[in-house]
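Step one of this worksheet: look at the structure below.
A single protein chain has been removed from this complex, and every other one stays in its place.
As written, the chain order gives the labels A and B, with residue 1 at the start of each chain.
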Amino acid sequence: MLNKLRRELESIGSLSLDLISGIGAVFVFLLLTLRYSGTSFQRFSLTIREIFYSGVLSLIIILVSGLFVGMVLGLQGYETLQTYGSSESVGVLVALSLTRELGPVVSALLFASRAGSAITAEIGLMKATEQLSAMEMMAINPIARVVGPRFWGGVISMPILTAMFIGTGVLGGYIIAVLLIGVDSGAFWSQMNAAVDVSHDVLNGLLKSFVFGLAICSIATYQGYSAAPTAEGVSGATTRTVVSSSLAILALDLVLTAFMLKG
Amino acid sequence: MNRATLNLWVGIFVVGGFIALLFLAFKVGNFSSGNLGETYGVSAHFDNIGGLKAGAPVKSSGVLVGRVVAIQFDTKKYDALVTMRLDKRIPFSNDTIASVLTSGILGEQYVGLESGGEPEMLKDGGEVTHTQGAVVLEKLIGQFFLSKSQEPAEASK
Partner (left out) sequence: MESDAAVEISGLNFRYGDRAILKGINMRIPRGSIVAIMGQSGCGKTTLLRLIGGQLQPTDGRLVVEGQDMNTISSDALYKLRRRMGMLFQFGALFTDLTVFENVAFQMREHTDLPESLIKDLTLLKLEAVGLRGVRNKMPSELSGGMARRVALARAIALDPMIMMYDEPFTGLDPILMGVIAQLIRDLNSALGTTSIIVTHDVQESLRLVDYVYFVSEGVIVAEGTPDEIRASKLPYVHQFVWGEMDGPVPFHYPAPSMQQLLTGNSLHSW
């Protein structure tokens, strides 16, 4: 019995150590990426290419999800607010929940599974097929040439995608509340307009998404770069990217929200 | 994928993001009110601020004229000291009345300003002396029942 307890405690201990060393490794890799980021900006066409692959190709899923999330918020918000007789505030509810929480978090989760996993898989496969080794042998630093542009492409794409997600979400709420249910259009917009503060809500939301972008892209590039050069290695790394970025997003969200509400 | 198409798509993407940001700033949020331009600061003491928070709007006749920047507890007067910043283009007289109001029944709380008739205007760092604190629902209901209970007595007179 005591032995079993001891084993459990040991496994908890080793798990926490793994977690801490994992975070440390990602952080070190992030610093390394930043150090060799010159190429990503001097040859911006490399980064543009990655903005296409992580940003433009994620557009469909981001826009469609944003629209649906907004519509559901509109529907649920209307049902709830109606019982208090303030159904005009549905715009406020939709806009505030999207700008403060759902927009940054949901778009980051989608981005992690759509673009983050693709970044990991691509870098992992390049490693498994010795492309990174070949690059090193050609006297080209793979962190500067391969990791950097992918990292920055993702970091730049993330807030743009979040802004679009929130925008389509608000439109989705508008479609449900105003066009389908018949809430007054003027009240919908004006109440929203009065309640949503640009720096406090919109910019803070985008700041969150920028931080999420940094987290996702450093995890994704790190996992790809450190993946075992085998098929299982790459698939495991891809899964780890999605799982750890999702957890990182939720944990960071709590911390950031606490700071933002306090400040 | 050739480079020109790629650039085109990324261009569309960035412009789309910019449009979304403008939409969020001007249509969803109120950028012009969030950013008042040049302001001047005034303070006011309230006996009760209710649920007023820093960042709450300051309105006059329903028009946004400023924002609450800080709320402190004054240990000398034992009441709330509210600091606001008002739009420099809108001057208020020295005998302005400030009250904590609520938009709608469950809406957010804001500071309402009602300008008086004095020719002297509030300066930067000035104080609004005439104030009315937030209406507390419990007190209101208490008063209502009190007046109800007095009614029959008045009627029988």
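Convention: a residue touches a chain if its C-beta (ideal position, glycine included) is under 8 Å from a C-beta of that chain, and two chains touch if they have at least 3 such contacts.
No experiment lies behind these values; they were computed from the predicted model shown.
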For the chain not depicted, the shown chains it touches: A
Residue of A:34, A:72 or A:125 in touch with the missing chain, whole complex considered: A:125
Option from A:21, A:80 or A:133 whose C-beta touches the chain left out: A:133
Contacts of chain A with the absent chain, listed as residue ranges: 122, 125-126, 129-131, 133-140, 145
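One rule holds in what follows: only the chains that are shown with their structure count from here on.
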Interfacial residue positions of chain B with respect to chain A in the complex: 1, 3, 6-7, 9-10, 12-14, 16-17, 19-21, 23-25, 27-31, 34-35, 55, 57, 64, 103-108
Complex contact set, residues of chain A against chain B: 45, 48-49, 51-52, 55-56, 59, 84, 86, 89, 95, 99, 157, 159-161, 163-164, 166-167, 170, 189, 192-202, 206
